[in-house]
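Got a structure for you, questions after.
A single protein chain has been removed from this complex, and every other one stays in its place.
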Amino acid sequence: MKINIGNNKTAVFVAIPILIILILILYGVISNVVAIGSEPPQVLLERPDSKYDKCVRDTEYMRFHHWELLREIRENVVRYGKRGEEDINKCKECHTSRVNFCDQCHNAVSMSPDCFGCHNYP
Amino acid sequence: MDRRDFIKTTGGLILTVGSGTYAFRILSATGVSVSDTDNPLIGKKWGMVIDLTKCRPDCTDCLTACRTENNVSFHGDKRWDNHWIRKVKIEGEVGHTKVEKMVPLLCNHCDNPPCAQVCPVKATYKRDDGIVIVDHHRCIGCRYCMIACPYNARQFNFKNDEDWPNEERPKRSHGVAEACNLCAHRLDVGQMPACVEACQKCGANAILVGDLNDPVSEINRITSTLSVKRIREDLGTEPKVYYLGL
Partner (left out) sequence: MDLKFDSIEGDSTQYRLMMITFASFAIAGFIATWYVIEHGLWVTGMNNRVPWGLQIVMAVYYIGLSAGSLVISGLYGVFGKLEYKPFARIAVYLATLFLIAGLLSILTDQGRIDRVFVEPFVYFNLQSMFSINPILYIGHILICLLYLWALFYERKKLTSVVATLAFGWAFCVHTGTGAIFGFGARVLYESPLLPASFVAAAMASGTALMILMIVGLFRITKRRLDDELIIWLGRFLAICLLVVVYFMFVENAYRAYVVELRDAAMYYLFGGLHSLFFWVGLIVIGCFIPIFLLFYRKTGKTVRGIVIASALVVFGVLCERYVIVLPGLTHPPELFPGMEITESVLQEGIASYSLSFLEILQALGVFGVIGFLFGWGLKYLKLLPTEARILKHYETTEITSKEK
């Protein structure tokens, strides 16, 4: 089939944007691979003597799915007014400092969730 | 593989990867849903009565209380200040006498909220207990609600405010819209909104919040026996903030 789309420069037209996107994607993939490969930081239990004897979920779940839990709590509170047992504010009881609790891992995997622009965590 | 095929294949690959990531973000963003029996809000309908005969014209306690409770941003410039509740002075002639009143204005928590109707992401919505509230986690800042609200009750966070008077409660980042939420966080745990408490404390006792669906509540007695007025009832938005003596 004879193609009437452009001259031989067309390839440049198509290739440059594709290259840019490719580089961006590659950058993301590589930086993630590097981050996953390294040793995960340990979350410190800063006040083991507080009134709760265990976390709301087990460590494995919290490590990989805590954002799902947080989102669920969030939807329940904001949309349905269910301010129940599980409350983000209660995390503070055991994990008193944000630097050691949230920021540590987020920094290691270079995530920057914007929770703390609006919510206070000491 | 010649150049065209190469371009085609890589393009296809990138498209798949890109749309895959995007689809993942979209799918993982869907929220939880709660069944009706599980929902503590169903059955209630919060409303407010403001008694202008009791309200003192020069008192601004409710405004301050609201600002501190909800960390409403304030910069000292009329153009970008936010006011969930504000007091305006209205003047006009009724018959041949001049009247002058101070009226507190806030979001009316309309029963047919135009602001919720136009929100493209359902960030503004009517809770099942009738409170119109903004989910700031979801708001994209298109400001369509501000245009749709016929009461000028909505404001936009144009600018970050560094002050954080009540650290228990969140602030808002710049770029989201907001309005009075009737202190839903306090109503949920059985307390009265901050403005109501402030009004009681200063002794005027002009604001009352209650359940309009409850036949024996004080607010129902007032709205059904006394002559109450709402702002611009002709618009059909069915506001739930009633004024005595407007």
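Just a few scattered comments:
The first chain written gets the first letter, and so on, giving A and B; residue counts start at 1 in each chain.
The working rule: a residue touches a chain if its C-beta (ideal position, glycine included) is under 8 Å from a C-beta of that chain, and two chains touch if they have at least 3 such contacts.
Every value quoted in this text rests on a predicted model; they were computed, and no experiment measured them.
Set against the missing chain, the residues B:107, B:139, B:228 or B:244 yield one that touches it, B:139. Hidden from this view is one chain, which touches chain A at 3-7, 9-10, 12-13.
For chain B, the list of residues touching the undisplayed chain reads 22, 25-26, 29-31, 63, 78-83, 86-93, 99, 103, 105, 114, 117-123, 138-144, 146-152, 155-160, 173-177, 231-232, 235.
We take it that only the chains that are shown with their structure count from here on.
Those residues of chain B that touch chain A in the complex are listed here as 3-4, 7, 10-11, 14, 17-18, 31-32, 34, 38-41, 125, 127-129, 133, 135-137, 164, 167-168, 170-173, 184-185, 188-189. Interface residues of chain A, counted against chain B in their complex, comprise 11, 14-15, 18, 21-22, 25, 71-72, 74-76, 78-83, 89, 114, 117-120.
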